[in-house]
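What you see is the complex with one protein chain gone and the rest in place.
Then we have chain A:
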Amino acid sequence: MDVRSQEQITGTRMSWNIWPSTRLDATRVIVPLGCLYTPLKETEGLQLVEYEPVICKGRDCGAVLNPFCYVDFHSKSWTCPFCHTRNRFPQHYADHITETNLPAELLQMCSTIEYIIPSVACQPPVFLLVLDTALIEEELDQAKDSLQQSLAMMPQNALVGFITFGAMCYVHELASTTLPKAYAFRGGKEYTAQQVAYQLGFALKNDPRGTMGAQAARRFLLPVADCEFTLNSLLDDLSRDAWPLGGHDRRPYRCTGAALSVALGLVEATCPQGSVRVTLLVGGPCNVGPGMVVGEELAETIRSHLDLQKETPNAKHTKKALKFYASLASRAVACGFAVDIFACSLDQVGLYEMKVISDKTGGYMVMSDSFSMHVFKDSFRKIFEPDETGYLKLGFNAKIEVFTSREFKCCGAVGGLSSLGKKGPCVAETEIGEGNTCQWVAGSLDRNTTIGFYFDIAQAATAAAGKQAFLQFQTCYLHPSGRKRLRVTTVSHRFTDAQMSDIQQGFDQEAAAVLMARYAVFKCENEDPLDVLRWVDRMLIRLVSKFADYRKDDPSSFHLSPELSIFPQFMYHLRRSNFLQTFNASPDETAYYRMLILRENTMNSLVMIQPALLQYSFDEGPPQPVLLDATSLKPNVILLLDAFFHVVIWRGEMIQAWYDAGYQEKEEYANFKALLTAPAEDAKHILADRFPVPKFIQTNAGGSQARFLTSKVNPSQTHNSGPGWGGGSDSSVVITDDVSLKVFMEHLIRLAVQS
């Protein structure tokens, strides 16, 4: 079974599909043992059952009955593959179970199964919209427009709350109809749930169940059906923040930090552990109160990477802000909320500092230049898009737990979740990402959300060779329908023999590249990016020297097996990418890119690392992928670059000349027109499927926007290469000092074969 079809069924991708059997071996294979798991993936033939799962009674075990269990039909019992405990089937299972009459969870094809936990009802999803009003009029109108559209799309039973902020933060009461009402909170202060509840008038006095509070809170969180009109007219009437501007050399006050704390306080007090999304729409940096990232005066510029590295005065707010947002994040995590950030501004808004809150809670983060751009508008709409059954394509407040068989343990997880600190037998000593736990929480999951789990072979397990290893993921989440669901995915793989002769066949270079990328990005949080780059290089060299065929000190004898052949190329592009390079990007952008790569599934992550390039031309038939190389930039082709964040259609000089001459208008050149429209159609598909919606760029050779393409391609031809650059060649020249892939490979091989 190849890795892709396995992914279709279980939603998992492993860096190694055959595992080294000892801890020592594990270190020798260089690339960490990891699994990319997409909990809510629409897998093929997903079985949805509405009953309680059968759980292993073993101490410290909680694994669910699965196809890998050994079932003893005579004694009506089963053995847990993780802890080897024998469990008796519950009576109603025992009564019916036979070798031919198996419950769904025991069928081999149902290694992924979803239970709808009966008799647990939870409240419908809550959307708390937090809107920045310290914007210019046009931007605010666009943001309001988007919000109004989203209202129409929200499920009618979803609760919605509305908070605006500028210099102060206002919680709007949606229940009132005669006189629009709002409660104001100071912008310079952080608020706890108690304070918010008290000030909004539903302080919880000796009310363990919080029923009183919930009742009173109905004024602020109302079903969309009830408050749509009020909220729409409120949005219609909403105008810019009415706080006087200090002058033309001042930024308008914006208390993003306080507003977030109020928003969290409101939902903390009303629906803890509910399905809650706090959606922040912000159009500028926070410059007052907690979480401020820049001062009021425009003369004070917002910090850059250089400022952060050198800790210049511009970065003086950063540490405090980071700490503040981290504390907000832990508040949200404790209650299982997701916090989304939609940042639309030409300048930075402080995503670098705020990232943690989306990152830890599994909320979205979208960055755009303006509220009027599709990147924002369509992305925002996508959150509320229903699936074919009419429910949102989301899962809320998900608790993910990992069970491993004894031979290996889990080091941690990377991507859009945070640790719940649950200790267990499957917790490894080494820590990668959110470690030291076997259970995590993510406020929100969508169908693409992918988590990278890292594993380590257990110290004691020496006799693992030849055995099967088992891995189970349990994801318990709140479905938008108001039901609690549990998805259980159980996979198994085998350990290699002591010589590791076949381990190379089990190498999944795509998954490995993504896991490496996640690991590297995660390392960047705490380490100098330059060190991380070196670490990536070192890993690559060691990997290649371990698995390639070569004679020592003879680069020409170097040969890589197909399982590893493109891995160096991925690493090459990863090194150049914005994830590890901070040059030419603001801290906000870096934060944004890094956060997204930690979220996306394998394919999308690969696109991010190494963008896909499609070529459309008359000469070479149907569109075909071409090398991401400067040589592909030919004058007579149209190229479609999908770099995940950007989709670029690039026309070669000749095509552009034709286009300028207007041939596409002429009937006899219908084929030209078709050529022009083909990439546009394809781009449309990409745009439609992806979240966040990429920025679409139409450009041509020599056009200013062509930089989006040229910065990605392998600079095989630069102004330095060849005699006299710009002369004669039919491919473009990339002006850069970066090494080309060829040079990179040469160096790599030389270092790899070195003894």
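Some observations on this one:
Following the convention adopted for this analysis, contacts are C-beta pairs under 8 Å (C-beta built on N, C-alpha and C of every residue); 3 or more make two chains touch, one makes a residue touch a chain; residues count from 1.
The definition used in the following text is that contacts and distances are computed from a predicted model.
The unshown chain of the complex is recorded in UniProt as "Protein transport protein Sec24-like CEF", chosen from "V-type proton ATPase subunit a", "Glutaredoxin-C7", "Isocitrate dehydrogenase [NAD] subunit, mitochondrial" or "Protein transport protein Sec24-like CEF". Per the touch definition above, the residue from A:I113, A:L129, A:L200 or A:L580 contacting the chain not shown is A:L200. Only one of A:F185, A:Y519 or A:Y616 touches the chain withheld from this view, namely A:F185. When the whole complex is considered, the residue among A:S239, A:Q459 or A:Q754 that touches the unshown chain is A:S239.
Within chain A, the residues in touch with the undisplayed chain are 167-168, 170, 178-186, 189, 195, 198-201, 237, 239, 242-244.
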